[in-house]
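A protein chain is absent from this complex, but the other protein chains hold their places.
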Amino acid sequence: MSDALFEIVDVPVRIEQLIKKVERRKAGAITTFIGTVREWTKGRRTIFLEYQAYIPMAIKMLAAIGEEVETKWPETRIAITHRIGRLEISEIAVGIAVSSPHRKAAYEANEYAIERIKQIVPIWKKEHWDDGETWIGDQLENVPYSSGFPSVEEVES
Amino acid sequence: MSDALFEIVDVPVRIEQLIKKVERRKAGAITTFIGTVREWTKGRRTIFLEYQAYIPMAIKMLAAIGEEVETKWPETRIAITHRIGRLEISEIAVGIAVSSPHRKAAYEANEYAIERIKQIVPIWKKEHWDDGETWIGDQLENVPYSSGFPSVEEVES
Amino acid sequence: MIKILLFAHLQEAVGKGEIQLEIGQTTVEQLKAELQQKYRIAGLEHVMIAINEEYALDNSIINPGDTVAFIPPVSGG
Partner (left out) sequence: MIKILLFAHLQEAVGKGEIQLEIGQTTVEQLKAELQQKYRIAGLEHVMIAINEEYALDNSIINPGDTVAFIPPVSGG
């Protein structure tokens, strides 16, 4: 992990390092989101995951999410690290840290960022189950897209 | 810091240690909230803070919040550490970690916990400004109480 | 005898964190009135009481041997 606010890495994500990137004397609240590899999904057992990214564009999209966040919640600062490659159960796939003078914005901005990551950042997950493997497509839990993907209009909005 | 899920400490709060307490193979999301000492509050500069707690009751109340959380969001696990004593700018006063199979519950439960801490846990903050000092009373940002404090009915609900 | 614990500005106002009171059974309301008079502490109406580490109501009974904490509006987090 480097000092960059938006990173794709192939090494373990260190949360305390991520938090350091957003610490500021005027911040009173920092929220983090840590996405870990879950063993069970809808009754199916995951053995490990594999993440692939279109790295340069993924970094650009993470930075674009950062700009969206700092526009919507002006006093926040955000850092995002996503890991790629093979990940075992409980390892960290993504870490998001948001600092803010007040906590409400820190929660909202953080949740917004993970939703956007799942919409626009070119990263793909391959599930390796004990009885097979498959690349996962749209896995948004809350935002239904008829096409299984956000339209460009949504992406650019 | 010990292995206990609910702690009052007089040493720095270690976030990675806190996260470890809630990690589980069935968790796919962990949120943390980190409350830090902010330098500026409404135009006034803080030099340092001092926290005092009614320690045994504070630990009991943190555990009570934990029970509330795990009742409201059944598959979550939560750990809370609050520090007392003298804290400098940017130091961590409170850390909350929530793990959950799904992220929505992890955000909601985490935000609920910090609100409840500010309502029912017997901990007090003394602000030391460059021009004076004072114990801070009710500082809830979002929940207005006519009395400046939740009623017992609210506390027990 | 009951043990009274004071915190934050109450502790500073009274000059100590703990008081022993030689009284018999009483209520939260009566105890508050007694302390208000004895130590001239203002603003006790915003102070919650915990008996043996549990929040209590104004009419809750305090027995000899209980530990009663005076809990000003909290400001943790």
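We just call them A, B and C in the order they show up, numbering each chain from 1.
What we mean here is this: contacts are C-beta pairs under 8 Å (C-beta built on N, C-alpha and C of every residue); 3 or more make two chains touch, one makes a residue touch a chain.
Computed from a predicted structure; not experimentally measured.
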item: Displayed chains contacted by the hidden chain, counting the whole assembly; value: A
item: Identified contact with the non-displayed chain, of A:12, A:85 or A:122; value: A:122
item: Missing-partner contacts on subunit A, residue numbers; value: 35, 51-54, 56-58, 60, 82, 93-94, 114, 117-126, 134-139, 147-149, 152, 155-156
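Methods note: only the chains that are shown with their structure count from here on.
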item: Taking each chain's C-alpha mean as its centre, the one farthest from subunit C; value: A
item: Subunit A and subunit C, separation of their C-alpha mean positions in angstrom; value: 49
item: Between subunit B and subunit C, centroid-to-centroid distance (C-alpha), Å; value: 24
item: Residues within subunit C bordering two or more other chains; value: none
